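So, chain A:
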Amino acid sequence: MAVYLDGTEVEEADGLERAAELLAEAKLPVIAGLMTDIAGAQSALALAQKIGGVVDHAAGEGIARASRLMREGGMNPVSFGELRNRSDRVVVLGEAPLQADPDLLTKIFPEKTLPRPGDNPRELIAIGCKPKGVPSSAKSSKVDLGNQSLATGISMLAAAVAGRSFGDGESALGKSIATAAKKLKDSAFAVFVYSPLELDEPSLHVVLDMIRELCKDTRAGGYTVAAPGNGDGVNLCSVWTCGLPVRTSFAHGKPEHDAWRYSAERLVKSGEGDALVWVDALGGSDVKPPKGVPTILITNPGQAAPRAAKIVIEVGVPGEDHDAALYLPEISGIGMIAGKGKASGLPQVSDILDAIGAKLNAKEAA
Partner candidate 1 sequence: MSDIKLKGVTIVDTFAEAFPMVGTRVIITAPTAKWADIAARTMTGFATSVIACGAEGGIERTLSRSETYDGRPGVSVLLFTMSQSKLQTQLRDRVGQCVLTCPGTACFAGLPPKKGLKLGHSLRFFGDGWQMSKVLNGRRFWRVPVMDGEFVCEDRTGYTRDAVGGGNLLVVAKSHAGALAACERAVKAMAPMPDIITPFPGGIVRSGSKVGSKYKGQMASTNDAYCPTLKGAVKSELPMNAEAVLEIVIDGLTPEAIAKAMGAGIKAIVDGGTRDGVLRIAAGNYGGNLGPHHFHLKEVIA
Partner candidate 2 sequence: MSALTFELKQAPEEPLDLSALIPDRLAGMKAKDIAGLALPTLAGTASVGDYFKVTGKDAASLRFLGTTDRCDRIGAGSSEGEILVDGDAGAYLGAKFKGGTLEVTGNAAAYAGAAMSNGTIDIKGNVGERAGGLTVGEVHGMRGGRLFIGGNAGPYLAERMRRGLITVGGDAGEYAGARVVAGTILFQGKVGRNAGYGLKRGSLIFKKKPKQILPTYADCGVIEFTYLNLLERALKADGIKVRLGREAQRLMGDMAALGKGEMLILR
């Protein structure tokens, strides 16, 4: 491993010492990115509690939307296994689901399934996306939204499912939506597949209302595409540890959640957060840390230039360099991925965060 301070490689202990100092000096340190395994998340939460900091995730925006939805109305989530084995009508909303996993349709529509309700053939209904390679095990239809946004497409579908007439009901799009709605109403188990990162928050609520309209008589639910960077795993860990999702501050001792206030990006931009720990350890992400405050970047070798941050610390990739608990979409929950090679010698995210915490302990004691 290597640790860089201001672009220069330094001893690990010195790097960690400097990192601890940086956090100790900060008024409101922000521990974010958190593209790491559960152990890393646990250590991040423990460190945040110790230093009175904030935790957020790189996919925090989508997580916050899903959290608010859950908190205000609830949700009817469907596991991937149930989606794959028992759904008849699968509505893919938007482009994100198929972008996140190009093989998604193959996984959703296997040749053989467990017994499922109803007699309908399985069918993909694509709204606002262009599915490629739909397996032969499923029929497929598409709603071309034309000039309309995904948000309005979703609301038209919801209106049609609820059987309420509306302005554009007679347009070509309206008719196409009506056909899709009829299929949903005739379904035994309809599942909506979408990403909370792509859908606007009000659209998430409309999707939930639609699910609840359908499930009065049959089954229906939502399958949300997992947040990138183990976002769901990290968020779950935050919830079970302190009772609240990410974007939580420990600055005043007790955990305080505010999806707007404790967004890492907003905190850094506004200058309210004055030090940043950015963890990007799952093999490199497109999401880059917000700029403007002294940053400790914890990432994999080769993912960042030594000068990319005040301090750059290299760690292994969870689930590759070491065993790791991660959110696995296939089980819609947390699973274990065994490391492939044990020889990398790279520390884990949790090792680094714990070591920084230990340095802070030592400082306090001194």
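Assume a residue touches a chain if its C-beta (ideal position, glycine included) is under 8 Å from a C-beta of that chain, and two chains touch if they have at least 3 such contacts; residues count from 1.
Here is how the candidates were picked: all candidates are chains of the complex that A comes from, given by their letters.
The structure displayed is predicted, hence computed values, not measured ones.
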{"item": "Numbered candidate touching chain A, per complex, among 1 or 2", "value": "2"}
{"item": "Touch list for chain A against partner candidate 2, complex", "value": "27-28, 52, 68, 71-72, 148-149, 151-152, 154-159, 162, 164-168, 171, 173-174, 200-203, 205-206, 209, 249, 251-252, 257-261, 271-272"}
